[in-house]
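Report on the following structure.
A single protein chain has been omitted from the complex, and every remaining protein chain is retained in its original position.
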Amino acid sequence: MGVWEHPEAANICYLGLFAQQHRGQEGAGVVSRTRSQDGAPSRLHAHRGMGLVADVFENFDFELLPGDSSIGHVRYTTAGGNLLSNVQPLRADISIGPVAIAHNGNLINSDALKDELIRSGAIFNSTADTEVILHLLARAPRLHADRDTYVREAVIASLQRLKGAYSLLIMFEDRMFAVRDPNGFRPLCVGLLDGSVVVASETCAFDLIGADYVRELAPGELLELTPSGGERSVFPFGVVRETPCVFEYVYFARPDSKVFGRDVYGVRRRLGAELAREHPVAADLVVPVPDSGMTAALGYASESGLPLELGLIRNHYVGRTFIEPKQSIRDFGVKIKHNANAEVLRGKSIVVVDDSIVRGTTSRKLVAMFRRAGAKEVHMRISAPPTIDPCYYGIDTPQKEELVASRLSLSEIKDFLEVDSIAYLSVEGMYRAIHGGDPENAAKKHEAGAPGEPPRKRFCDACFTGNYPIGTPSDCGKKQTELLPS
Amino acid sequence: MGVWEHPEAANICYLGLFAQQHRGQEGAGVVSRTRSQDGAPSRLHAHRGMGLVADVFENFDFELLPGDSSIGHVRYTTAGGNLLSNVQPLRADISIGPVAIAHNGNLINSDALKDELIRSGAIFNSTADTEVILHLLARAPRLHADRDTYVREAVIASLQRLKGAYSLLIMFEDRMFAVRDPNGFRPLCVGLLDGSVVVASETCAFDLIGADYVRELAPGELLELTPSGGERSVFPFGVVRETPCVFEYVYFARPDSKVFGRDVYGVRRRLGAELAREHPVAADLVVPVPDSGMTAALGYASESGLPLELGLIRNHYVGRTFIEPKQSIRDFGVKIKHNANAEVLRGKSIVVVDDSIVRGTTSRKLVAMFRRAGAKEVHMRISAPPTIDPCYYGIDTPQKEELVASRLSLSEIKDFLEVDSIAYLSVEGMYRAIHGGDPENAAKKHEAGAPGEPPRKRFCDACFTGNYPIGTPSDCGKKQTELLPS
Amino acid sequence: MGVWEHPEAANICYLGLFAQQHRGQEGAGVVSRTRSQDGAPSRLHAHRGMGLVADVFENFDFELLPGDSSIGHVRYTTAGGNLLSNVQPLRADISIGPVAIAHNGNLINSDALKDELIRSGAIFNSTADTEVILHLLARAPRLHADRDTYVREAVIASLQRLKGAYSLLIMFEDRMFAVRDPNGFRPLCVGLLDGSVVVASETCAFDLIGADYVRELAPGELLELTPSGGERSVFPFGVVRETPCVFEYVYFARPDSKVFGRDVYGVRRRLGAELAREHPVAADLVVPVPDSGMTAALGYASESGLPLELGLIRNHYVGRTFIEPKQSIRDFGVKIKHNANAEVLRGKSIVVVDDSIVRGTTSRKLVAMFRRAGAKEVHMRISAPPTIDPCYYGIDTPQKEELVASRLSLSEIKDFLEVDSIAYLSVEGMYRAIHGGDPENAAKKHEAGAPGEPPRKRFCDACFTGNYPIGTPSDCGKKQTELLPS
Partner (left out) sequence: MGVWEHPEAANICYLGLFAQQHRGQEGAGVVSRTRSQDGAPSRLHAHRGMGLVADVFENFDFELLPGDSSIGHVRYTTAGGNLLSNVQPLRADISIGPVAIAHNGNLINSDALKDELIRSGAIFNSTADTEVILHLLARAPRLHADRDTYVREAVIASLQRLKGAYSLLIMFEDRMFAVRDPNGFRPLCVGLLDGSVVVASETCAFDLIGADYVRELAPGELLELTPSGGERSVFPFGVVRETPCVFEYVYFARPDSKVFGRDVYGVRRRLGAELAREHPVAADLVVPVPDSGMTAALGYASESGLPLELGLIRNHYVGRTFIEPKQSIRDFGVKIKHNANAEVLRGKSIVVVDDSIVRGTTSRKLVAMFRRAGAKEVHMRISAPPTIDPCYYGIDTPQKEELVASRLSLSEIKDFLEVDSIAYLSVEGMYRAIHGGDPENAAKKHEAGAPGEPPRKRFCDACFTGNYPIGTPSDCGKKQTELLPS
């Protein structure tokens, strides 16, 4: 989240992060900038902490984040581990001046770059791949006397070293850059609030702060915001082949956001409808797994004509940890979040709709809970293809060997989950759903590929197909390891 | 929540409270009992705190709550104010011995009793009406040499002084009492866990801890649990006229609980269906207000044949307070919890289904948000009758003059909310919904009243009708005031 | 500490507590009173917490303790255990109205009174003996229509039931009482700050807040402070026989306070001088045990002519707990507070001066540390008589069987501590020191007793003599036990 030249930049940034809390729950931070004034230097001010946005900024005094511009970040995943030093935005003093950086995505060549940088004398203080970008910026040579050109070229030269997924905000004392990698893996969009430019991963942030949505950044676009409203875009990567992340539609983005030009809710509902067409069941009820499976379940119910019932109730009062009795409770980990609604389920044949199955352990416990609550038959329907490969572009999926759909055949999964039937949406069905509500895009959908190439080539679907558009970290010569633990 | 003679009484009690967190978010506490052993006296151990169960017991060491029995409480509302000293269970040393007490409900004669007690030398340390019960117990004369009879008679004599709504747990060093007031305003049910008796307001607590539901306590029933599994019930109020709270169905209880012999989810869904029959609209979509209006909206959509769409998205990451910019954001208070899903709403005529309107301010902001998101027409449908009178029996409704349905006529409410139409479910419709799914109860439904008396007489519906089955505090000679501020 | 009718009553009270922190480190609290105004009732506001004053009130907003009068307390000891509910001032609603009470001292008939009160219907919420006083006040009958007389008589009637040591502050909505028990065991003095009356245990509190010392309350005096500066004293116990606590001089009071008409520092220094006269040693150095033995050591050194050296250095940065390695460190518990100064001690014969030895375990470790640091001879000199009996009047001494001077003979103590010699000041020497600097009191010193009776009869010295002026709890029919644990 970024805010450029607005009198309450930090406060707005924090609210924008709150609206995007689903994109990262491990840590949050905001860096603000006060302009150089009366000879006093421009300064960056930071507040970061572990945990949810509302906790990190509880009772926070925004006078401590003064200035007219800001960037913010919520931390997710983390190859680098769950450390305060990894919470972004990262901030440092480098040759260009003070800088702060917020990164959504994941680099695949960060280990190789890190090795190279360390060998040439760099110090690494975090385990986050983002720190590599800081070092590249710090070492970019000054090839131009003119500061404008110098800074822009330094940014471009640094970006050109990166491989992977990145939607970035980079704030210097006198300008801010927003950039999407040439594949456009992660979303990044631009809005206007009281005449000031705001930038966010998802449009739901604009809704909360009352900003107007303007547009998405294009893949490979580098937007530069300069004092007093100046704006300019350059495309340092030339012709790009965009492959936005299909999983943003399936699971990650908030349903009320608009992502990659389509509304997430509509796509997700069509995924459910397509699933109903591909894999109908003669059951009594459709039961969503809340909250993630809710929208697809609505689509499934509507298409199939089966009634949707809330056969699983979610408890939203969730703390960090729960103390279980020694005589441990059956399915405790699942029950602390969900309870089967026995009155709805008793004696019924049900279609359970969820958006994905990762390891399968939670699903297995849910199925057992449905059965104990009296469900006669349990049919599992997943509104996406089987998750068979890890993501290296910014989604925290486990190793391939932990993915149930990678380890087991469909019939083995059925046995493992102890369901009466299981079916996943096909890859083709997924793309039909994505493009379905999108007549004007339907025309465009072949543009990116050669004639005759199937439309799905416009997206990265590596988690479902193993087809990695830019390869994996091992293609960059290095396994990912932690260098700076604890 | 109570647990009698189970080796992990306190831990189980805490989990039962967690499952019932919706019944009170202001504070939580557990008191456990260690039995007298080897000459050491029986003892009560307490842990209480302000806030949510998960926070009060975060990283808690349950070795600090040893013993085989426990009672717990989540605090809601509070005539007495939001103070740590009001967090229950209350605990004291009295003539009968150490005692702890947890109270769901509200007494209407507590001020009169408090005055009388203070005049005769009592000390009040909290502002909670529950403390009155402690004092009555403390002053109950010892009329019987036999401790069994003495304690039971002391409890009965104290209860007979109370007027109002109470489901109570009273734990002494050698026994525990569970009681529902003769009207049975609030639920209280009994289960079994590994052979030990557990008591809870709602059955969803049993689901989490894996206990089996046995039955509800009857209105006016006093259940006594004694060492080694002994149990006995007495009915000290003679013939009772039960009037359980209808609002438990409409709003308060969790949908996956069974309350007053019926499943809440089923009732709530039928309330929506009945609403659709009474007040149909020719609209494009049904939009629930999550989470409270979700179940009724399903019923409305199903009955009306209109599609249900998630036109309003709830953000479940909610903190205690949010810092708003000085240039305040339009509808900030509403938007921090809900966002309109513009892609669903744009150009559509929508039926918004919620379970109640109290002051009307939130509804008004939601309607404005729907319109700004593009809704063409907004029709509000409420799955209960208008809330026109405050509750004195344990639900925290505001004063009558703050209730929008009390201040304004239906057409004025329409204008105030700026909706295209508004309609509430009728009282009769509400009872049809309650009894609808209930064929065996349908027969019984006339038993409580005279022949021909409408079935609704079995419930307290004072908030919708002003018909208070046992009067109000002003009938007990005293206005409710705070005595012990800070 | 009490403040009557000063615009910043609570803040001043807190500072007065801070100055008297040495009198209790377990908890602290302040209750303030807002006057009845414009029909709004008078109210009491409280803030209490476990720990040091500076911690309990860190970043505290004194707007939360409004009003013009206040009482405060620091908690020490505690037969009742270390519980938040025991932190004073206690506060309650009773028949006289809201009341708060702060108690320095210890009642010896509290268990008997508590039994009686519980039998007649009282509820006990704390385990502190002070709660008994609240109950007596609550039950005092209204014998006078006139509120002035009624309240005063109620206080007097309650006090007349008490046996033991008490300096009390009792604050009602319209007046404050300060009282010392008829023996005057504990100090209590009156000062003036900007024309307002302030009351404190020790005069060092007046120094910090800038108040002027006026006088001590007399034993058995009940001072009543009424609105707008009214003051009156009554003596409800008739002729009293005062026995102030000699241990206040020996150890408890701060050296810069004036207590029972004498400056503590002067007394303590004379105790050291007297000790030097009674028990000289041909040693090289006098080494004080800081901080408690410092003043007496100065007196010893000055009288003996031996040089005083800081052979033991105290570390004042002390936290609550320290984590010791598993291979535990020799004398860890002592060393975390004190370190032997080897350069001073090496090869020297030293006189170690301390004010008392209780269990002897710390002294034993200090002696061992001196020897390891190179001391050639260690002579222990104690500036008070042997502590042989517990105090029941407000000092937290351990049980008789834990007191080393009760268990062992002098020569056994010498062996236990592994010193070259040990000597205590005699009881006569102690009284010579107390009266020594006190020519005008020297005349008065016989007044309290019969002619010829030794002057020491004016003090309670039960801890040194076993001579309890008003008996012990067992004389009141009851052993002290904990009733409300946890």
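Think of it as A, B and C in the order they're written, each chain with its own count starting at 1.
One rule holds for everything that comes next: a residue touches a chain if its C-beta (ideal position, glycine included) is under 8 Å from a C-beta of that chain, and two chains touch if they have at least 3 such contacts.
Source: prediction; values computed, not measured.
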Practice problem: With touch as defined up top, name the shown chains that contact the chain not shown. | Solution: A, C
Practice problem: Based on the whole complex, identify which of C:R35, C:K335, C:K376 or C:R407 touches the chain you can't see. | Solution: C:K335
Quiz item: Which one, C:K258, C:H279, C:K348 or C:R458, makes contact with the chain that was left out?
Solution: C:K258
Quiz prompt | From A:D55, A:D93, A:D194 or A:E412, residue that would touch the chain that is not displayed | solution = A:D93
Self-check item: Touch residues of chain C, complete complex, unshown partner
Solution: 7-8, 11-12, 14-15, 18-19, 21-22, 25, 52-55, 57-60, 62, 194, 204, 207-210, 254-256, 258, 263, 265-266, 269, 291, 294-295, 298, 302, 307-310, 313, 315-327, 329-330, 335-336, 339-344
Quiz item: Since one chain has been left out of the picture, which residues of chain A touch it in the full complex?
Solution: 43-46, 64, 91-95, 98, 118-125, 134-135, 138-140, 483-486
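Please note the rule applied: only the chains that are shown with their structure count from here on.
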Exercise. Could you tell me which shape the graph of touching chains takes: line, ring, star, complete or other?
Key: line
Quiz item: Since chain B and chain C share one sequence, what rotation angle in degrees maps the C-alpha trace of one onto the other, as a multiple of 5?
Solution: 180
Exercise. Name the two chains that are joined by the greatest number of C-beta pairs in contact.
Key: A-B
Self-check item: Approximate Å spacing (C-alpha centroids) for the pair chain B, chain C
Solution: 49
Practice problem: Find the geometric centre of each of chain A and chain B from their Cα atoms only, then give the gap between the two centres in Å, rounded to an integer. | Solution: 39
Quiz item: On chain A, where are the residues touching two or more other chains?
Solution: none
